[in-house]
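Excluded from the complex is one protein chain; the other protein chains are retained at their positions.
Read from first to last, the chains carry the letters A and B; within each, the first residue is number 1.
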Amino acid sequence: MLQALEGSQAVAQAVSLCRPGVIAAYPITPQTHIVENISKLVADGHLDCEFVSVESEFSAASVVLGAAMAGSRAYTASASQGIMLMAEVLFNISGMRVPLVLTCANRAVSSPLSIWNDQQDSMSVRDAGWIQLYCADNQEAVDTTIQAFRIAEATELPVMVCMDGFTLTHTLEGIDIPTQEQVDQFLPEFTFSRALDPRNPISVGTLISPDHYSEARHSHHQALMNAQDDIVAMDQEWAKISGRESGGLVSTYGDDNAKIGILVIGSVFGTLKAALVDAPPNEEPVKLIKLRSFRPFPIEAICKACEGLDNLIVLERALSPGGGGIVGIEVLSAISGMENPPTLHNFTVGLGGRDIPLEILPRLLEKIRSNPTPNQFEIFDVELDRLPEEDR
Amino acid sequence: MNAEVNIPVADLRSKQPRFRGMESGHRACLGCGEALAARLVMESAGPDVMLANATGCLEIFTTPWPESAWRVPWMHSLFENTGAIASGMEAAMKAQGKATKVIAMGGDGGTFDIGFQALSGMLERGHNVMYVCYDNEAYMNTGIQRSSSTPHAAMTTTSPPGKARMGKRHLKKDIVSIVSAHHIPYAATTSVAYPSDIRKKVRRAMEIDGPTFLQIHCPCPLGWGHEGDKSIEVARLAVETGLFPMIELERGGLVGAVPIRHPKPVEDYLQKQQRFRHLFTEDVRAQQELEHIQAIANYNIEIYGLLGDGQDNFDNEGMDTVKRGGLRWG
Partner (left out) sequence: MIEIRIHGRGGQGNVVAAYLLAMAAFEEGRYGQAFPNFGAERRGAPVMAFVRINDEPILQRNQVNAPDFLIIQDQALLHVPGVLNGLMPKGNILVNSSQTSQELTAEFKQNVIAIPAGALAKDILGRPVPNTALLAAFFALTGILSHQSLEQVLQHKFKGAVLDKNLNLINKAAELVPANQWKEA
């Protein structure tokens, strides 16, 4: 049944349904409502878990690492500067192959200071060795959170559930919260093969020489690549129980015979979908490609989604200054293996909370019609006349 | 005593096998104070424990993969998050309804400096963790750089003496007071030269359901510049001069200090270590620094009452007593 819930409130309820043993968090906008709602669930006796209010994000990540290693299902949430502060621990968690779940309420990274939404934070820890799943709406955030625990525990890899800050976390909309029975049916009790136990002592996080390091890294990489199957399988399995799919690795919307594709990541999907619904009937058909799994990066699934396209717009919410797009470069590399790869156009939109209006669709289409130079990167919507000459 | 039991004294040790949480065969330097102290701590802590170990010598020399010296569950995460890792382990034990005691271990760098915030958080939140700091007074793992625990005037690779400097310019951070100011149930300092004192304090800390802290003074022969077979002697002199007082604090208040009765001059301690050799030159500043260091020792002696106030013979917690192992079962 649909309930009118704020995204953060819904995610808090989803986390609670997964019966975590330990939660640790440090407040940061726009993640705060998630942990506030969880704290309330704990205070009201709805959730029986150890809630550790830590003194920094660095410790939040460390506490959940210690907890998961000691055999408890663990959860944390953060954003922006918090993700940056956690960065060292994030690498450590994944390198130790510890299953836990983190919600990233996506936000820009300072400086200049912006508390608003883009995806610079999670993109900046792209190489931390975590599974990264991006949510297009709050229903997906709920369903992906539940799936994330299962994926993490099946693959022994940490999962970062990325949801756009404010745009999702602070939006009240209709969300179906599954029942405890549904979640229990899907998510078994926490088990971890390497949980620390005095009856069977092991040492973890040890020093490793050049003789073994490459093999450890290969295993980690391979585990992430293999996780593609788990991500798809869990989405389907949860769909059998909940009746909803979240889009596996990659999903598409719109005309399958379209010659123009737009690949998006996160909540801008909804706005583009609305723009397509509203588009005049004589407008050229467009296929939307929603990238849900950024890590592992699903090369095959992306190529399949791009088949038949002449032009592919990659629309992203972060950038690598001095390089350009982050997702765009990876998609370009992925489609280079196709027999007839589409021409790629890479734009970053909505930085630091800039609104992405419905008119983005016609403007993008106009842009690639008028400027067919491929493989160019551009930050969309920059008002160049506000900048000094040398910065234009 | 049961008169029937007759075990030759020489066999006592082998007949009473002790639990060895940390095995021999690790790769510590000879004379390593930290390795010995860690072994003593683990013996007293027993098997039902779980360890969070900061980055540092102890972590490196005990776990060159695929080998490990640990016989208890042991985890190393990072340099600066040991207090938080231990907090998480403890929260998990609570969540699972288990009684396994969580122990955190770090060096002075990982405790006084980079891991200080995580430690403070752990103490403030009241986690049931025994935090053990092996204090060898510098970043030994990276090759002897000064930390906030390095004593005044000591030479390290980043506090070298020269024309303009006489070693470290600043004072050693009073970590146990800072830790104790969190009003935790128990905080204590001890030294690897006094195994009985270590055992006693570990047992005391292990019994407490709440955060406890032990600072163990451990010589590093390489970093301090003395032979490996002099570690215990040097460590003992640090205590006997008053430079490293062995004290106990409960809820922020001083409850005990091991009396030293007849303090030795600080030169006795300093002279045995290359890290202080620049203090034994003709340089007038050297004499001044020796006076400064003696003043530090005098201050410790005064504020902790290290001279004691009774007769040596009736002490139950004096230097001689702990040296003889008199408090082993205390």
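Criterion: a residue touches a chain if its C-beta (ideal position, glycine included) is under 8 Å from a C-beta of that chain, and two chains touch if they have at least 3 such contacts.
Bear in mind the structure is a predicted one, so any value in this text is a computation, not a measurement.
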Wait, the hidden chain, what does it touch out of the ones we have here?
-> A
Of A:2, A:43, A:225 or A:379, the residue in touch with the unshown chain | A:2
Given A:271, A:293 or A:348, the one touching the chain that is not displayed | A:271
Pick out which of A:167, A:203 or A:346 touches the chain that's been left out of the picture.
-> A:167
Touching residues on subunit A - with respect to the absent chain | 2-4, 6, 29-30, 115-116, 166-168, 170-174, 267-268, 270-271, 273-275, 277, 355-358
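Please note the rule applied: only the chains that are shown with their structure count from here on.
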Distance between the centres, which are taken as Cα means, of subunit B and subunit A, whole angstrom = 45
Within the complex, which stretch of subunit B touches subunit A?
-> 47-50, 52, 59-60, 62-66, 68, 70-78, 80-81, 83-96, 100, 102, 117-118, 120-121, 124-125
Can you check the complex and tell me which residues of subunit A touch subunit B?
-> 21-22, 24, 49-50, 52-56, 58-72, 74, 88-89, 92, 96, 196-198, 201-209, 212
